[in-house]
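Quick one: structure below, then a few questions.
With one protein chain removed, the remaining protein chains of the complex are shown where they sit.
Lettered A, B and C in written order, each chain numbered from 1.
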Amino acid sequence: MSLGVGVIGAGVMGAYHARLLRDSTGGAHLAAVCDADPSRAVQAAGEARTFSDPLALIADPGIRAVVIASPDATHAPLALACLRVGKPVLLEKPIAPTAAEGWQVVEAEVALGRRLVQMGYMRRFDGAYLEMKAAADKGLIGAPVLLHNIHRNPGAPDWFTGPMPITNSFVHEIDASRWLLGAEMVSASIHAAPGGEPLMITMETSRSEIVSSEVFINAAYGYHVHAELVGRRGTVAMAAPALALVNSDGRQGFGFPDNWVPRFAQAYRDQMQAWVRSVATGVPIGPSAWDGFCATSVAEQIARGMAQGRTQLVLPARPSLYD
Amino acid sequence: MSLGVGVIGAGVMGAYHARLLRDSTGGAHLAAVCDADPSRAVQAAGEARTFSDPLALIADPGIRAVVIASPDATHAPLALACLRVGKPVLLEKPIAPTAAEGWQVVEAEVALGRRLVQMGYMRRFDGAYLEMKAAADKGLIGAPVLLHNIHRNPGAPDWFTGPMPITNSFVHEIDASRWLLGAEMVSASIHAAPGGEPLMITMETSRSEIVSSEVFINAAYGYHVHAELVGRRGTVAMAAPALALVNSDGRQGFGFPDNWVPRFAQAYRDQMQAWVRSVATGVPIGPSAWDGFCATSVAEQIARGMAQGRTQLVLPARPSLYD
Amino acid sequence: MSLGVGVIGAGVMGAYHARLLRDSTGGAHLAAVCDADPSRAVQAAGEARTFSDPLALIADPGIRAVVIASPDATHAPLALACLRVGKPVLLEKPIAPTAAEGWQVVEAEVALGRRLVQMGYMRRFDGAYLEMKAAADKGLIGAPVLLHNIHRNPGAPDWFTGPMPITNSFVHEIDASRWLLGAEMVSASIHAAPGGEPLMITMETSRSEIVSSEVFINAAYGYHVHAELVGRRGTVAMAAPALALVNSDGRQGFGFPDNWVPRFAQAYRDQMQAWVRSVATGVPIGPSAWDGFCATSVAEQIARGMAQGRTQLVLPARPSLYD
Partner (left out) sequence: MSLGVGVIGAGVMGAYHARLLRDSTGGAHLAAVCDADPSRAVQAAGEARTFSDPLALIADPGIRAVVIASPDATHAPLALACLRVGKPVLLEKPIAPTAAEGWQVVEAEVALGRRLVQMGYMRRFDGAYLEMKAAADKGLIGAPVLLHNIHRNPGAPDWFTGPMPITNSFVHEIDASRWLLGAEMVSASIHAAPGGEPLMITMETSRSEIVSSEVFINAAYGYHVHAELVGRRGTVAMAAPALALVNSDGRQGFGFPDNWVPRFAQAYRDQMQAWVRSVATGVPIGPSAWDGFCATSVAEQIARGMAQGRTQLVLPARPSLYD
């Protein structure tokens, strides 16, 4: 039976998730959209119902699963509300603005005794990342020892300030690095270029692998995510994100996507489909609340330690629910 | 309401379409699979019903739309059966083994007065082809004047003989070329390398644009489809089909897909989703029965004219249903 | 002892050859430059002598070898003058405006009984062409069966008319194809896009291999030469001519060279060095007068046969001097 999904938040990401549920997700349908702005909710909902109160949506018996894409500060409280009524959640990153709040979600899930939260770290569903991981898993590059990440945005809105390049952007690299290497980060050091950007962040894993990441929010030229995983016998890197090459005006090349939505369009679609299937089968897939907590906690510790040299990263023991 | 789709044929393509309907198509579900081999039908059907008689599936009131992926010789008769009961069809290519049989489908649809057949020329839904077309439509390359196609298979089964490289493989290039250029082919000439392969086929359109195609069924190294559209001010070509690049054993590179299924996996998925949406909205999308007829008729005429020099291609007037 | 070389013609190519001899050719030096325009001669000559009469330069005892880069109509007469005095020649392509005149050079060399002429088909010294040939020679692609050539210029001067796209541009592909395949061309057919361009020229070799070539003089976007050699087990193609990739203004890409001089700068340099060494050792290297004649004869026959369908190409028997 088709899964009725309610989407909370009708901003860029919420509207996008709603559209995926309306148009191109098997086994599910968009049952409702909730937004404080009714016109935005209606626009994203199409023929589905609308809510202005997220708790009402969560409580509604016609809603069997929830996508949370509202502002960051609401992520944890709304996830907790879903856990209270036992409804599966696809939760946009970050899990919360602070690790402490994120930890509440982990604790609640642990108390519940089963995993209902999938974090929206969509890169784990991206073809290029998956192919990198597959290459490593097949042994094509030998034991991984080093991961290079590059995360460039063409710019950021005014409110994107303070530690947000780390807590809102670099969290993606933290999650992807933990996933690709299957290891926890234990230390980090940062260099910042003049004016504070770009950042070069060097992390070490529990197995002493190195993760070297550039984070450049105002890279101007376009949205560009790149990674190369270095092993003892070879490396695997993302290919350029080009479907077609144009020769014109003396040059050959391709255009970058404007932002993460077109770049990861297929990953978002596959993430949604995988989540719906996971809800149907009851088998968790994708990043967990624990993964969400780790990403936010590591980011928070790195942001706090920026002024000093090397920051030792500390995480609580992983609850057995996440083994 | 979710569209119940029946799939006829549970071979490679039928099973693939069935899986798309089971797993990852919004607004539809797999209602039944039909195959002469019951165990194959069951395997593809999962929890859906199975049939051994395709006409029974077509007649079943629980089946609202049909995917035909059975052997080529059955394509036209089964499509005609669907038209008789007014059910929409996604019809695998070719429309029929002969243009004459394909024409019957066109005639039946014209008699019915509405379009119910979408041909499975999935390349029209491939990201690289779509980006090439978009580049041309946006004027990035000026007026198109020449199209290069390359179609290489690593090999073919024993039964793939005679004119089949033209009537079963090259039909894809005929369709893609008609679609990219928006023009009809009016002449063709062929060169064959020693041993009969590869073929170089040069076609001219009604506007004197040139379509130059290599067809190489036993290219050995892998499945590789490439195209470049040349305009007066620039060109647009497919990028290499690589998600990730591996450095190992002294080389950098990427692996080709084994065959058309992984290469066009996303195109098949998007084709299915677009067809389901088209059935829901009643607005035809994608290649029509007329397109299917043209591809097969052009291929047939080229195959018959192989021995001579240039073959003039003749098509009937396009019925107004397809304007 | 350093070889004193005289360069006849101080136009673009002559000046370029003179500069190579002045600056970066071992075992040789620029001894003189000849041009009807004295200021042009002086500019190209630097500290070397200048001539206005090419026959005087050829006769001068201080000149031990000659580069002919004067207008096409003078190529054959000047090459014949060099043969008369037994001086080695690096002769810019084409060997002559007509095959008949080119044949005189072959006849004179045959009468002389030794090879003194090296044709300036510089692509044989280009790294990409050499690597393609090496890949084929090493057996990486199996037996070659098909060669794709693309030759695009951003435009042409006013005087570049009539058959010149074939006799002055496409001659490069004729020579490169003969060299890569080690076979003679025996037939050709042409398709021209609306307005006469681009041309698609399909040739067959004596072993029935196919050579498929696009010639596009007014391709507008840049100077672009490409080739792919297709064998029974694989293919080898030129990589994009990029040293560096720039990300800017939403795009990634590289710039094409303005014309053949920067594109083949290294090939011209290696050609000159190889020729100087060949003069020193007395062992001919690179394309011969016979190769020059064949390229021009094939081009001439193709240009004459443009109106008809397939043109049978006829060449005289190859003199044993060129075995």
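Here, a contact is a pair of C-beta atoms (placed from the backbone, for glycine too) under 8 Å apart; a residue touches a chain by one contact, two chains touch by 3 or more.
Because the structure is a prediction, the values reported are computed rather than measured.
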item	value
Option from A:49, A:148 or A:318 whose C-beta touches the chain left out	A:148
Touching residue (missing chain; options C:42, C:156, C:183 or C:242)	C:242
Of A:35, A:175 or A:204, the residue in touch with the unshown chain	A:204
Candidate in contact with the missing chain, chosen from C:132, C:150, C:217 or C:295	C:132
Where the unshown chain meets subunit C, residue by residue	2, 20-29, 127-128, 130-132, 135, 140-141, 233-240, 242-249, 254, 266, 273, 277
On subunit A, residues whose C-beta touches the chain left out of the figure	142, 145-146, 148, 189, 191-194, 197-198, 200, 202, 204, 207-210, 212, 214, 216, 218-221, 230, 232-235, 309-310
Subunit B residues that touch the omitted chain in the full complex	154, 221-222, 224, 240, 242, 245, 247-256
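Note that only the chains that are shown with their structure count from here on.
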item	value
Best-connected chain pair, where connection means C-beta pairs in contact	A-B
Chain centre separation (subunit A, subunit C; CA means) in Å	56
Where subunit A touches two or more other chains, by residue	240, 242, 245, 247-249, 254
